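Note that one protein chain of the assembly has been removed; the remaining protein chains are unaltered in position.
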Amino acid sequence: MTVDTAAVTTTELVRRSIEGRRFSPANAIVGFALLFTLLSSVLILVTLLADTIAAALPVFASRGLGFVTSSLSPTAASAGIWQGIMGSLALTAFVIAVAFPLGVAAAVYLEEYASDNRVTRFINANIRNLAGVPSIVYGILGLFLFVEILMRGVFGAEGGIGGRNVIAGGLTLAVLVLPIMIITTSEALRAVPGALREASLAVGATRWETIRHQVLPVAIPAILTGTVLTIARAFGESAPLLLAGAQLSLFFSVSADASFVDLVTNQPYTALPIIVFNFARQPQAEFVSLTAAAIVVLLVMLLTVNAVAVLARDRYERRYR
Amino acid sequence: MKSRTIRLLALLGAFALVLAACGGDGSGETTTSEAAADTTEASAEPTTSAEGGEGGDLSGSIVVSGSSTVEPITARVGEAFDGANPGVATSVEGPGTGDGFARFCAGETDISDASRPISEEEIAACEGAGISYVELHIATDGLTVLTSPENEAVTCLAFTDLYALLGPESEGFANWSDANELAAELGAPNAPYAEEPLVITAPGEESGTYDTFVEFVIADFSEERLGADNDFTRADYNASANDNVIVQGITENPTSLGWVGFAFYEANQDVLKALEVDNGESGCIAPNADTIASFEYPLSRPLFIYVNTTDLANRPELTAFVDYYLSDEGLAAVADAGYVQLPAEDIEGTRAAWTGAMG
Partner (left out) sequence: MAIVEQQRDSRIDLSGDVRRRRRESIVKALFFAAAAISILISVAIVLALIGKAWAFLTSIELNQLWGNGWFPRRGRFDLSALLVHTMMITGIAMLVAVPFGLGSAIYLSEYAKSGVRRVLKPTLEILAGIPSVVLGFFALQFLTPNVVRGIFPGAQSANFLAAGIAVGILTIPLVASVSEDAMRAVPGSLREASYGLGAKQWHTALRVVFPAAISGILAAVILGISRAVGETMVVALAAGLNGIMTFNPTEGGLTMTGAIANLAVGSDQVAGDVAAFQSLFFVGLVLFVLTLGLNVISGRMVRRYRQRY
């Protein structure tokens, strides 16, 4: 964003030429203290991972990948997280399907079409505020709007799970990540040089043609990076789903001959972070290692997504700066 | 560049679609195949008998909510039932007896797990919503009053003792001896108590375990002394929804006090001391499988399932589920989950109640 490596280098040159190579103890102490804070953060991360992996090892040693492919069960020895993985992936697909087009469209409007007037500034401020709203408040919104009003009121879902379906959960998460999606896409669009737009308009293209053929192709890598990071965020969220209706139970099953439509509207679902939360609350001692194992799977999936995004971002930064 | 982007987007979209579609079949198939494989380990007998293995042609859904104490039993039954009937979507949750009844009497659930009988207000709510139900007694649990094994001072506590230590008038008593005055007033047989810190770790208000304790031990005294609407314990104790935390809290303090379900005490017998309980007439009775099953132990409590019978004729899957639950195999889950089995006559009584409700 505000990376200005040229200035740092100049400043560094200035500093070295003035200070010379003399060793300053005060500088070393302060520098070390600051480095210590940074390294401590690394240390905390390492401790967290090490402790969790250590607690999770017995499960993987005794059950291997069976843990990942089994379904929930009240008996610790056979409980698995497959339904959580499937549920989380389904929710993520939903979030992409809803938040990606809406987010990109909104950002395109705000960056490319809207003039800098009160309305635009108000919309931008509103989006920034929405990005800071606690996730559980989005859960309340999801409960009120998507479960009660949409699913039960409009679509008349009664009985069974009564509206607490994947669509309601997916919409809740989509609304949660939409502001972030808009903000990251706006930044990606802002990074496209203005000269590109001006040249396109000068040869007679309309705004939309400019955006579609000139601006978006250049901005797409950064937009995709932002999307991937947004997905990672949605994948790890659990507080909104607690309210919006993910199954918080030791066992549930879906009907084996349910159609796709039936599956997303009438069948119970859960998500991997919700399973982690539920396992963590269980009193039996065996569930401690199960929780750790579920966390390891969750972290592996998230780290993969994050690594892809960071690598893509590095490549993009080097190419398009 | 442009074609690469399009390909990337198409890949993402296809990926998402494939996942969503896989999610449909995958979870269903794996659930049933895994559950079927697991139930052969979990339950003692294979689910091939006529009771649970009626056939995979049943469809529909069964929603169970309610007590977290009964949840392990119903979840095991559900798992076994699901193995034999993959066409039925089953879900079992345990948010608490009170919440379970609220959903049950709103018509949202088919079965309500309960660690206490349905209350007056809940009965009225169900009637108001036109929900008819049948109460089925499926197991027995015993509330076990606990202290640390290091606590030599007490072996037995009467209901009057418990009220003096844990009742609504005891808020602020930091030591056992603070309750001496109140105990003397009530005529509690085990007062005066030692001057030791009174550290209480017990279930919170959401649980039926709390409700049962209040109903058995506190309610009569509090109503007599303070009037109606005061049937609560003191508020200043370490409440926890997690029995493991309660067990830990009891173990760590040499003069602790609390209560959990019998299954939890049994699983942690080596680090807990169960106190004998005297309801004023029974004498000091210790909790064990026999005294609980026979209800000799004063804090024995029945565990129920309440089944919505309003539309039973049109719900063959619900009928099949409860049939399976009450069969010998289904009730084996009670022992699996660590609770006390009903004696044979009581099982017959429950089955008769079910047959009566079905007809």
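Per-chain numbering from 1; labels A and B assigned in written order.
Keep in mind that, in the parts below, a contact is a pair of C-beta atoms (placed from the backbone, for glycine too) under 8 Å apart; a residue touches a chain by one contact, two chains touch by 3 or more.
Just so we're clear, the structure is a prediction, and the values are computed from it rather than from any experiment.
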Omitted-chain contact residue, chosen from A:Gly80, A:Gly139, A:Gly163 or A:Gly226: A:Gly139
Candidates A:Ala232, A:Leu250 or A:Val264 - the one touching the absent chain: A:Ala232
Touching residue (missing chain; options A:Glu19, A:Glu198 or A:Asp257): A:Glu19
Touch list for chain A against the chain that is not drawn: 1-5, 7-8, 10-11, 14-15, 18-19, 24, 26-27, 29-31, 33-42, 44-45, 47-48, 51-52, 55, 101-103, 105-106, 108-110, 113-114, 123, 125-130, 132-141, 143-145, 175, 178-179, 182, 204, 206-209, 232-233, 235-239, 242-243, 248, 273, 276-277, 280-281, 288, 291-292, 295, 298-299, 302-303, 306, 310
Contact set of chain B toward the excluded chain (per top definition): 93, 95-96, 98-100, 102-103, 106, 108, 204-206, 232, 235-236, 238-241, 245, 248-249
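Keep this in mind: only the chains that are shown with their structure count from here on.
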Chain A and chain B: spacing of chain centres that average the CA atoms, whole Å: 36
Parts of chain A lying in touch with chain B, wherever the complex brings them together: 69-71, 73-75, 77-78, 80, 82-83, 86-87, 89-90, 92-94, 96-97, 158-162, 217, 220-221, 224, 247-260, 263-264, 266-268, 281-285
Residues of chain B defined as touching chain A within the complex: 1-2, 5, 8, 12, 16-17, 19-24, 26-32, 34-35, 38, 41-42, 56, 59-61, 63, 71-72, 75-76, 78-79, 82, 86-95, 107-108, 241-245, 247, 264, 336-337
